[in-house]
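A single protein chain has been omitted; all remaining protein chains appear in their positions.
Now for chain A:
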């Protein structure tokens, strides 16, 4: 029985749309179940947006951001083409080149665009950024900022969320003089508590990045800088605005789909229209996950399972929110809700050492954590949180990780194994010595010690030296 492959149309060829195509190709490499058409407005191929700060710091070139190329029998990519209309009843998408695509299943992966706040002087009458102003969302933003930011040049970053902090760090690595302005009372307001944010701010200050929290930008003065609500002016050749994103939902809204702040989807990633799906930043799932790429990738895998029939019972049940700052020299991670009610909490506040750790546990499971400057416990707690595994009894040891002082275990010196490979104890070496073995070769012949990995040669030589010098004499066997 051969069936015509079903036609899946994907709107949007960004990180999540491209990942969906990859996941489909992995499950249906011959294209016998589905053929895929991807419509992408950008003429350049899909790229890795997460690494834009690495281009700003000159660690990577724009060409290094390209995503894996997928070639599959049923795959068509229509770059530089935008969808202009969607008719779910007719299962048809209208494109800006005047053509149409009929689909069996439609996937919206239109993503989000930067939100530019209403800041006088920052945008022109059409809403486009003024001279010196840029977001950091796409390649054009990246090129604009690369042209503006030079070693020694003053740059202002507006927005103290993850992208703002990563951009500020990348700019400072480049050698720019960076200020960061955050309108809420502290940095990463959604992920950190105030104590953690205070330490983070101090660490940024040590890296030469001045943070102005709880300050509202008043206006952008091209050629001069950013004026704050207290009248101070921060010098800036460039203003990088990282003030959040808005889902691209125009197509879905016009088609009458249920849209709140993004296109509402259920656990099968289906919108209010049965054959229309949404994944990534344009989708809104009750379990959250917007704004991070990992949940979008997980959604792409689940939807690929469903639409290829590889796993018809696959479901997306929500994200385990985890935020990991990608900034050279700063180890910061936040999981879940560190201020959860009814949770046991362990907190280490080491402002002097620039470290802060908070762990919230309920029913022996991690419900939230903030870890600044604890790189190895951040990794360990992340695994417990992700796999919902039981937390060990010693919470403080978990929190401190390698920072925990080691406790020495009492060892009986005679029973101690000197040569692991041949299971030779100190007592056996002693009796060999008493029997007349005075050199390492003789001891090796009698006990086999030192003949395996050789790691105990030094220990055996030291014991022999002690005994041969008669201090202290071994106890009689």
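Criterion: a contact is a pair of C-beta atoms (placed from the backbone, for glycine too) under 8 Å apart; a residue touches a chain by one contact, two chains touch by 3 or more; residues count from 1.
In the analysis below, contacts and distances are computed from a predicted model.
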Choices "2-oxoacid:acceptor oxidoreductase subunit alpha", "Assimilatory nitrate reductase catalytic subunit", "Carboxylate--amine ligase" or "ATP-binding protein" - which one is the UniProt name of the chain not shown: "Assimilatory nitrate reductase catalytic subunit"
Residue of A:8, A:38, A:65 or A:112 in touch with the missing chain, whole complex considered: A:65
Sole residue of A:56, A:378 or A:418 that reaches the chain not shown, by the stated touch rule: A:378
In the whole complex, of A:151, A:309 or A:455, the residue touching the missing chain would be A:455
So which of A:30, A:99 or A:389 would be touching the chain we can't see? A:389
For the chain that got dropped from the picture, name the residues of chain A it touches. 22, 48, 50-51, 54, 59-60, 64-69, 294, 322, 324-326, 331, 333, 375-376, 378-380, 382-384, 386-387, 389-390, 392-393, 420-423, 448, 451-455
